[in-house]
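A single protein chain has been omitted; all remaining protein chains appear in their positions.
Lettered A, B and C in written order, each chain numbered from 1.
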Amino acid sequence: MTDIQRVVEEIAEEMRARPDRGEVATYIPELARVDVRQFGLAVIDTEGNVAAAGDCDVPFSIQSVSKVFTLTLALGKAGDRLWKKVGREPSGSAFNSIVQLEYEKGIPRNPFINAGAIAVTDTILSGHQPREALGEIVRFMRFLADDQNVHIDEAVAASEQRTGFRNAALANYMKAYGVLENPVDFTLGVYFHHCAIAMNCRQLAMAGRFLAQRGKHPVTGLSVVPPERARRINAVMLTCGHYDGSGEFAYRVGLPGKSGVGGGILAIAPGKASIAVWAPGLDAAGNSHLGRIALEALTRRLGWSIFGA
Amino acid sequence: MTDIQRVVEEIAEEMRARPDRGEVATYIPELARVDVRQFGLAVIDTEGNVAAAGDCDVPFSIQSVSKVFTLTLALGKAGDRLWKKVGREPSGSAFNSIVQLEYEKGIPRNPFINAGAIAVTDTILSGHQPREALGEIVRFMRFLADDQNVHIDEAVAASEQRTGFRNAALANYMKAYGVLENPVDFTLGVYFHHCAIAMNCRQLAMAGRFLAQRGKHPVTGLSVVPPERARRINAVMLTCGHYDGSGEFAYRVGLPGKSGVGGGILAIAPGKASIAVWAPGLDAAGNSHLGRIALEALTRRLGWSIFGA
Amino acid sequence: MTDIQRVVEEIAEEMRARPDRGEVATYIPELARVDVRQFGLAVIDTEGNVAAAGDCDVPFSIQSVSKVFTLTLALGKAGDRLWKKVGREPSGSAFNSIVQLEYEKGIPRNPFINAGAIAVTDTILSGHQPREALGEIVRFMRFLADDQNVHIDEAVAASEQRTGFRNAALANYMKAYGVLENPVDFTLGVYFHHCAIAMNCRQLAMAGRFLAQRGKHPVTGLSVVPPERARRINAVMLTCGHYDGSGEFAYRVGLPGKSGVGGGILAIAPGKASIAVWAPGLDAAGNSHLGRIALEALTRRLGWSIFGA
Partner (left out) sequence: MTDIQRVVEEIAEEMRARPDRGEVATYIPELARVDVRQFGLAVIDTEGNVAAAGDCDVPFSIQSVSKVFTLTLALGKAGDRLWKKVGREPSGSAFNSIVQLEYEKGIPRNPFINAGAIAVTDTILSGHQPREALGEIVRFMRFLADDQNVHIDEAVAASEQRTGFRNAALANYMKAYGVLENPVDFTLGVYFHHCAIAMNCRQLAMAGRFLAQRGKHPVTGLSVVPPERARRINAVMLTCGHYDGSGEFAYRVGLPGKSGVGGGILAIAPGKASIAVWAPGLDAAGNSHLGRIALEALTRRLGWSIFGA
């Protein structure tokens, strides 16, 4: 058993034993029903060794973790032109704040708050039909995860579409400033659906691996993105990946990471490994409670913080 | 000649040739008079090798770079209690914004915006006389830089004290919420003076070295801070070190860094080196224009980004 | 010729001669095409005497002036319960600001900013079909104006519906907080249509007359609203009727008033008269440029300011 596998199992064991699990998201029934006692962890290093434990094979709703992948896709399509529609500074605000949009003329602060991710989705859509754009996103996820079983949970997508008034407000607001090109309903439809992608920890860690290895696809070795772009996506994850809890995550965990309201977090140890953790209970800031604690333990024990051994 | 020395000299050469130099700060005469054509760069690796070029021996006003060192001192005194008085999230605002203070009851977002640094200074002061607190800060800087020539530029300090109304507003505002313990004038006096410390690039890179090497003092090898604290200070520098340009600095340079309005930047490559650059012309966000460009070139050529090779 | 008629004619003459006319609203073609040289003024006193001049018979789009009448209707339906959904304080912000909504949990500051008027419309709709609610509003306007020719300009309504993304953002935002009861599209549809009501100055002055005469209908003498409610609607018009230009309007004109982006203003001199002015060119704050100047002249010459003779 490798050191990594041992640490992963220890942490899974410790997390299972903890009484503090956070609270599952309740705004849609599909997330509210998830068993809060679950915990999964998967680490894939740059040589392809997998260390996994707990509920690492149970699919969950990746929600905002999908924003890492849509950002990658949109940069592939639009290149640096994307940065005219969305900034790359921490917002200092909650994930769904609209205040910053008003003060900055409809340009969202970064691609990982909801408004920014909607603008990114609009760039991917770019004149196509929602169905085509969504197909492209799912194919990209399957390609990165090297697994054809990645799919969209339609019930989750439908629930979000029914209740997503705040995201509709953000999208309409950006549309008013001309930041969105496509019909608001098209862009929102694609956004709600890619947030509803279901994956397990193994798949998610695999899908993020290119960010840990200079942009290279884990299986084919081909370039998914150039090395500089991989570094830059990691930088945006570090500064903006946890909304107004980004500073805290950097302070405690010390890795680029992106969380989702489904309880998943993808974290990247550049040059070392891609890590996916899942624990459905959330903390007050809407990030996975045990997920963050597990990652803090992992980076400490393995000495993986990007801020020093 | 080492690779690092070669890269440092190349960059100094390139920076000297550039016509775009930014604008020197004009709010006090002492900074406005500085020759904008100067450029200095010093890199000290964890084994003590120094690579330096340009005006690396010319002292400049370190201004907000001093906040890294006062944070270190205050954590040494108050430990994690410090975080009750100041947060560690990016503010998404300018260095001297007061808006966030009103919305968050006088608690500044992080120790690197002005309000936060004033709260940190107040913690160091903690019932002592301003003269004593200031003496302690200067002694700490000399100890870290291993150089007794580090000193306060009294003319700069006096100018700042005469014109620092916005900082006085921030301090009084925090005092109103009980965040400051000492008389406002005491705290501001110490703050204005530690911002007026003059150092050259060699001294500054030396002073920051402990952050690159697990908290260890470069000469004595003793622990300045524990390794975990060094990592955490680096994390706060990465997410908050350049005000509302922190995301941009992370995206382009990929190192923890702290800038000052005097044109200096201290950057840390954990496990590798401490870097000080100085170019007095500023960009629109108040950070050294050529300083940032030089650091971007340096990390790219040496592969030092913490976000991947 | 009465004094009032003389003053009205003088003012119309003076306004016609002025070179500064402001700029017509351009966000929809129907408003952009309106001839900026037009000017109409009508004053109806509490005894029914009409003084009118200029283009006082040309219909124009009343736009936000309609909010006075929808507020009256909604208070009739919901009584003081309405004030749970909408405040009655000046917002200090532009007509379409969304910032305040975020800070105050989706409750708009007052019924005369866009968000507040949408919440008022939602109260009128209250489970009915949009067509029915709209019919009720139009019938109410015809009843108050004592004129069956009041109608909705369908081309204006259709244009607003096509381009009203910012209003859609406001509505969705309030829906997210549960402030709106009806489907967002229903409420917005009614809102866009009642803003597109076309009236001329004579009709509009007539429709507002009940507010000048203790809530009594001008023709039937029946109570439209109790005297206290008429006073209160006047108070809200005074403090909130011109968005972030309300203080200026009170300072210069000294009467409760409500402006619309079509260039119309309804002003009330309590106990004396109802006044409608129309000049399609707007000032920087989106209020009729000559309309405000004309009202300032009128109240000064007639000594009608509520703040003293």
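Here is the rule we use: a contact is a pair of C-beta atoms (placed from the backbone, for glycine too) under 8 Å apart; a residue touches a chain by one contact, two chains touch by 3 or more.
These numbers were taken from a predicted model, which means no experiment stands behind them.
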Visible partners of the omitted chain are B, C
Of C:150, C:236, C:267 or C:293, the residue that touches the missing chain is C:236
Touching the hidden chain in the complete assembly: which of C:50, C:78, C:138 or C:306 does that? C:306
Looking at the whole complex, which of B:36, B:58, B:138 or B:168 touches the chain that is not displayed? B:168
Sort through C:38, C:64, C:100 or C:121 and give me the one touching the missing partner chain. C:100
Where C:29, C:48, C:135 or C:271 are the choices, the one touching the absent chain is C:271
Counting contacts across the full complex, list the positions on chain B that touch the omitted chain. 97-99, 101-103, 165-166, 168-173, 175-176, 184
List the chain C residues touching the unshown chain? 87-93, 100, 109-110, 211-212, 214, 227-228, 230-232, 234-236, 238-240, 244-248, 250-251, 254, 256, 270-271, 300, 305-309
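Everything that follows uses one rule, which is that only the chains that are shown with their structure count from here on.
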Identify the chain whose mean C-alpha position lies nearest to the mean of all protein C-alpha atoms shown. A
Rounded to a whole Å, what is the gap between the Cα centroids of chain A and chain B? 32
Would you mind pulling out the distance in Å between where the CA atoms of chain A average out and where those of chain C do? 47
